[in-house]
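Apart from one protein chain that is not included, each protein chain of the complex appears where it belongs.
The chains carry the letters A and B, assigned in the order they are written, with residues numbered from 1 in each.
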Amino acid sequence: MSWYMAARCWVVSIAAAAMIVVAAAVFGSATLELPDLFSGVVIALPVSVLLPAVPAAMVLWNMGRGEPAHEAAAVRRPAEFDLAAVAALLLAQVVTAALLAPWFSFADSLAVVRNTAGYVALTLVLSRLIGPVVANVVMVMFPIICVRFGTIYAAGAPASAWWAWPLDTHSSLVALTQVLTLCVAAAAITRAAWLPRRRGVPAGT
Amino acid sequence: MIWVAPVLLGLIAIYAGDTQPEDGGYWTAATAVGTLFLSFTAPACAACAAWEGFRSRRLLHAVGNPVRSSTRVMVGGCWPVGVLAVTATGLVLWLYVPEPGTPGGPDVAILGTELLILCAHIAAGYAVGRAFPVVIAVPLATMGSFLVTTAGLGLEPAWIRHIGATNLYNCCTVEEIAAPEVLFAACVFAVGVIVSAVLIVSARVLVARVAAVLPGLAGTAIAVWLVLPLDWEPTAPRDLSAAECTDGTPRVCTWPEQESSADTIQASVTDVLARFESAGIRYADSMDPITFAHSSPGRIEIVATMVGALLPTEPADCPLGYPEWYFDVHERMSSWLYLTAGLDAGTAEGVAAPENVEAVRAMRSEWSPAEQLSWYEAGVDALRECPQGEPPAALRSVTASGGPS
């Protein structure tokens, strides 16, 4: 197990994930003002929505490390260890959120954990369809796509479209359902990596 | 990269329909609007370059000790990305080509700056691809490039947007050019980034890699110093020697791009001048020549420009600032001049507040021409001075408190 952890370098990502919760809490409601030059409006991208993409992008890096050929023909199931490591990463975020609770909103930190889980699941699903590199590109652009196309400017405060779950509040059941669905799909797809693959051993990254 | 090109070019083609240059009949504006698409082109190029950086890292790992230098390998890997950048820039230019017969050609300085900026994104993307694992390098280069080209526009101070030339897109009216300081600063910044990227890629030890950042920092410092005196606008006045001017007072100048509208401009100017003259309004002998901002100015723009030339600009550094009545007087006088120049009330309400137009319309029907002229002259005098306390007595009757008494 320790060799697996060292080979995958999970410690780095788990530490980064915990730091992201701290950073998101410190930045709070800070936004990155991105002018949508074509429509003339300014898109406010919350930093706390963008930051979870960092550990999520690192997950595919972790999973690309190791011994791909031997893992592809392994008796143990590295994919399940990977899923466990992702769970540990999310747990580290929850623990960090709990430790920060006396100073920062625990609920907002949970939204960061939810988004990290969603981004990881999204990138795992996409990586099977379009490869890990493009999957990560699409995943890091997803928060911007959500803000640009998923914000509904109606009377009162702007709302988010049903599919733009990263923008939803921590209490949104719709967002939570989508993230959980993505997680289930990602887990199923990742677990299947243990079986012989049609395309053979994935290339190292 | 083969599949990035159609996606990028498709996006450009789609979004080009959504935006228009500041003046479609002016080559500089048509060229400058292309910088808007840097927010697509630069991330795409940076992503492709990061991919090439990763490939060359693998290749160098396999080869061991290559004969070619790191820079040669870098250029060899990046030139197809450069072709993508040139193609995208060319497509944007083609989509905004002004109508045939428009004098001049693409603004080479803006185009060159744009391409140099893209080179900087490519070089930086390549260096990122060489330094990081590919699954992190490509998204990092994409997102970093996107934020640099986009987020700078939402940040203060102004130099952040100038050094990346990100707000050149709304340059320029026909009486403006891109500010040379902005272009030069963007070039210096880009060159600094390119040099740093090349040095980082070539460096073999960590200390050299850290030191390689210095040219980028130096380039940034010089670029910031160049644009620090500028305000938000990335433009400078166009040299009047390119325009054709009339004699007399006022001197009215038309730019080569306005040649096709010269008759309309001449007719409108003559009409407005005649109306002003009959009302007793005179232009100052020492004033700057009047120029129009668009290649095909309509009657409203011509009148507004000629009205603007009559009214004094705010005196600088007034100790008490500018009370509300000061701007109110300015607006009322503009409205009065619009109507005097022959605009009907409905049209004037398109360029001035309707309540001001209504007030001066009532004044024009109730006051004698001499009273109106003396009110106008008192207003010009008041606007020329720093405002102090209450408005001059002669102007009180038509300030915000009500119409003519």
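Operating definition for what follows: a residue touches a chain if its C-beta (ideal position, glycine included) is under 8 Å from a C-beta of that chain, and two chains touch if they have at least 3 such contacts.
Keep this in mind: contacts and distances are computed from a predicted model.
Looking at the choices "Transketolase", "Dihydroxyacetone kinase DhaL subunit", "ATP-binding cassette domain-containing protein" or "Bacterial membrane flanked domain protein", the name in the UniProt record of the chain not drawn here is "ATP-binding cassette domain-containing protein".
In the full assembly, the chain not pictured is in contact with A, by the touch criterion defined above.
The omitted chain makes contact with just one of the residues A:Gly66, A:Gly118, A:Pro143 or A:Pro166: A:Gly66. For subunit A, the list of residues touching the undisplayed chain reads 1-4, 6-7, 9, 65-76, 78, 195-201, 204.
The rule we apply is simple: only the chains that are shown with their structure count from here on.
For this pair, subunit A with subunit B, the centres built from the Cα atoms lie 39 Å apart. Within the complex, the subunit B residues that touch subunit A are 15, 18-19, 36, 39, 47, 51, 133-136, 138-140, 142-143, 146-147, 150-151, 153-155, 169. Every residue of subunit A that touches subunit B in the complex is listed here, in rising order: 32-35, 37-39, 42, 53, 57-58, 60-61, 64, 132-134, 136-137, 139-141, 144, 205.
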